[in-house]
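Sharing a structure with you now.
Complex shown without one protein chain; remaining protein chains in place.
By written order: A and B. Residues from 1 in each chain.
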Amino acid sequence: MNETLFAILEALPYLLQGALVTIGIVIGAMGLGLIMGVHMAAGQVYGNRAVRRIVGLYVWFFRGVPILVLLFLFYFGLFALIGLNLSAFSASVLVLGMTTAAYQSQIFRGAIQSLPQGQLKAARALGMSDLTAIITVILPQALRLSIPGWSNEYSIILKDSALAFVLGTSEIMARSHFVASRTYHHLPLYMTAGCLYFILTWIGVQALLKLESKVRIPGYTR
Amino acid sequence: MTQGQGPILRVENICKMLGGKKILNSVSLSLNKGELKVLIGPSGAGKSTLLQCINFLIPPDRGQVWLEGTEVQHHRKRDLYALRQQIGMIFQDFNLFDHLNALENVSIALRKVKKMGRSAARERALAQLEQVGLGDKITLYPAELSGGQKQRVSIARALAMDPKIMLLDEPTSALDPELIGEVLSVIRDLARGGMTMILATHQIGFARTLADEVLFMEDGRIIEQGPPAELLAPNARTRSRDFCSKLDELYEENL
Partner (left out) sequence: MDTAFYTDLLIPALNRGLIMSIKLIIPSGILGLMLGIVVGTLRTFGHPVLRKAANGYTAVFRGTPLVVQLFMLYFGLPNLGIYLDAYSAAVVGFILCSSAYHSEYIRGGLLSIKHGQVLAAQSMGFSTFKTMCHIIVPQAVRRALPGCGNEIIYLIKYSSLAYIITCIELTGEGKIIATRYFRFTEVFMVIGCYYLVLVTFVTAGLHKLEEKLQIPGFGTIG
């Protein structure tokens, strides 16, 4: 028992460094997903038929193929094919980011479509261009409404980031597996890894709850 | 009818099909500076569509709009945005921006469209809100305002842009009866101040006292128009009169 505890304590600093890598992957991927997702959602709601088609196809593809397959496809295949020589870390960020973009776009699209149509009309009636109206009127509200969905997506991507270890990214999972296979304390180490993920999920979700109440509009219920 | 110069707004032969149905069938009207024309008619007559065709929120299939003698080229985005700044619009269901408080609702277009500075826009918005009697409600959000207050904010929002014309699309029909009065009194002040307006409404009594002319719409056409005293006279044998007496029965409005 003591031996197990010792093994965990000894591995902990190493695993915590891995947690930093995990956090990096998640922040990078969520950020990329946010930027791409907002554009895709706007394209899907306001774009012409061709744009809607392309976004629809993108979403269909990234939501239909397992992350693991996407990681292999892009890291060993497509990135190299277009001459990109990426580190495992950057590749993980890109692939997870592109994947969450597909999901995030649908969160934002739902939020945009749940807003009353009249506000866009009122903005146009004041002489705003569509772009100005979307930026100043639609997005501030749609993004607020998206926070719960985004928080959900955060916890999914955090867990999916554990798959980055198949590319050799040295995050929590990779490090715990590495230590486990050398010390044979598999169970305790994976449990420690699980706890780290659990804590990271909790912190992120709490932070987003804080954000949600902070930007809440008085009296607004929807 | 014209006093020296031509009408400030002229609309000609506007046609609009929606979902295979003719909503507007070659509608024309003109509006002189300082005039208030009231648009009445049953729901579905096309009043709302007509008003939204005038500032191209709904692009008409056919027809022209002249503002101060120049034809609006609505395919040119810049012209279109310029036109809309000069035409204020009030909607039935207010369409306030839910994420902005009263003051920001009024100042946002000043800043983003008219490119005013933050403090200038704020001052202007404040003055406008005071004019509609909401000087003490500027930090409240739409969800915290009553219907009547929301509509007054939306009027302030439109007025802040210094419009040459106001289009009011049934501004009181989404309001509880006890809140109608406060909005009507703001509109009355506007009319007395000489604002040029087209008002679609079911408030016949109100229309009668203020309107220079009543336009009666049915099935996408203006079928009658004239001074309220003629069109709505108790013994007038007009469609407008019939329609209004039906409305009166419905709302038990005392004429």
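Descriptive notes on the structure:
One rule holds for everything that comes next: contacts are C-beta pairs under 8 Å (C-beta built on N, C-alpha and C of every residue); 3 or more make two chains touch, one makes a residue touch a chain.
What you see is a predicted model, and the numbers here were worked out from it, not measured in a lab.
For the omitted chain, the shown partners it touches in the full complex are A.
Within the set A:I8, A:V21, A:A42 or A:I67, the residue that contacts the chain not displayed is A:I67.
Panel shows chain A; residues 60-61, 63-70, 72-73, 76-78, 80-81, 155, 158-163, 165-166, 173, 177, 180-181, 184-188, 190-191, 193-194, 197-198, 201-202 of it touch the chain omitted from the view.
The working rule: only the chains that are shown with their structure count from here on.
Between chain A and chain B the centroid-to-centroid distance comes to 46 Å (mean Cα coordinates, whole Å).
Touching chain B in their complex are the following residues of chain A: 115-116, 118-119, 121-129, 132, 136-137, 140-141, 144, 217-221. If you check the complex, the residues on chain B that touch chain A are 52, 55, 57, 77, 81-85, 87-89, 91, 93-99, 108-109, 112-113, 140-144, 154, 157-158, 161.
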